[in-house]
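After this line comes chain A, so read on.
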Amino acid sequence: MITSLLASAGPLTPAARSFLSPTGVEIVFLLVGIAVLGSAVIAVTTKQLVHAALWLVVALGGLAVEFLLLTAEFVAWVQVLIYLGSVVVLVLFGLMLTKAPIGRSPDADSGNRWVALAVALAAAGTLVTLVVDAFRTSWIDLGGGGGSAAMTGQSLFRHWVLPFEALSVLLLAALVGAIVLSRTKDERPPKPRPGKLRTGKPVGLSSVPASTTPPQES
Partner candidate 1 sequence: MHLVYPAVLAALLFSIGVYGVLARRNTVLVLMSVELMLNAVNLNLVAFDAWLRDALHAGQALTLFTITVAAAEIGLGLAIVLLVFRTRGTADIDRLTALGDPSEDAEDAEADTVLKGQAVA
Partner candidate 2 sequence: MNIPGSGLAKGLAVTLRTMTKKTVTAQYPDVQPELPPRSRGVIALLEENCTVCMLCARECPDWCIYIDSHKETLPAADPNARARTRNVLDRFAIDFSLCMYCGICIEVCPFDALFWSPEFEYAETDILELTHERDKLREWMWTVPAPPALDPAAEEPKEIAMARKAADKLATAAAAAAAAGGDA
C-alpha cells in the first residue's frame, strides 16, 4: 500500500528539479509564505492584543492563498469561511469582551518568554532539519486539480462519510457545551412586592444593591 502510494507520488530522483530555478508558483508560494511567517511572528509577539488577532487574520488568509497554490481550492475557501469569517471574529469578540485595551498591554507575555523561545527554536531546528533531510528531493506535481469542490465532495461523501457524521455529532456537542457554559444562571433577586416595601426596611438601607457576582480574586 505505502509503496504503491509512493510509487504513484511525484518522482524521487534527485536533481530532477533544481532549487535554483524556481517556477512561478514556487516564487509566489515563497513570497506568501514569508508574509505568513512574518505576520504569525508578529501575532505571537505583539503586545497589542487586537493587533495580534488582526495579524492572525493576515497569516490565515495567506495560508488560504497557499492552499490555493497547492490546488486545494475547496479547502482554501473553507479556510476563508471558517477561519477568517468565524474563528478570528470569535477571537476578536473574546478579546473585546475581556476588555482588551487600545495600545500595549504589559502583561501579554509571561515571564518564561526565554524558555519558550528556546523550546520553539529547538522545535523549529529539529523539524526543519528533519523535513529538509527527508523531502529534499520530493516534487509535487501540481496538475489535475485534485482540490476542486466536486473532487473533495466525492471523496468526502464516498469514503469519509462516517468520520463526517461523527464530526457533526462533535460539533453538536460543542454547540450544546458552549451554550451551557455561557448561560448565566438566573439568580436575580425576586422582585419585592410593593406592599412589603412599604412596611419593610427604611429606604436608605436598601439602596445598596445586592451583588450577584462573587468578589474578585486579587
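Assume a residue touches a chain if its C-beta (ideal position, glycine included) is under 8 Å from a C-beta of that chain, and two chains touch if they have at least 3 such contacts; residues count from 1.
A quick word on the picks: all candidates are chains of the complex that A comes from, given by their letters.
The structure displayed is predicted, hence computed values, not measured ones.
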{"item": "Result, touching chain for chain A in the complex among 1 or 2", "value": "1"}
{"item": "Partner candidate 1, residues of chain A touching it in the complex", "value": "5-6, 8-10, 17, 19, 23, 25-26, 29-30, 33, 36-37, 40-41, 43-44, 49, 52-53, 56, 59-60, 63, 66-67, 69-72, 74-75, 78-79, 82-83, 86-87, 90-91, 93-95, 97-98, 105, 107-117, 119-121, 123-124, 127-128, 131-132, 135-136, 138-142, 144, 146-147, 151-152, 155-156, 159-160, 163-164, 167, 170-171, 174-175, 177-178, 181-182, 213-214, 216-217"}
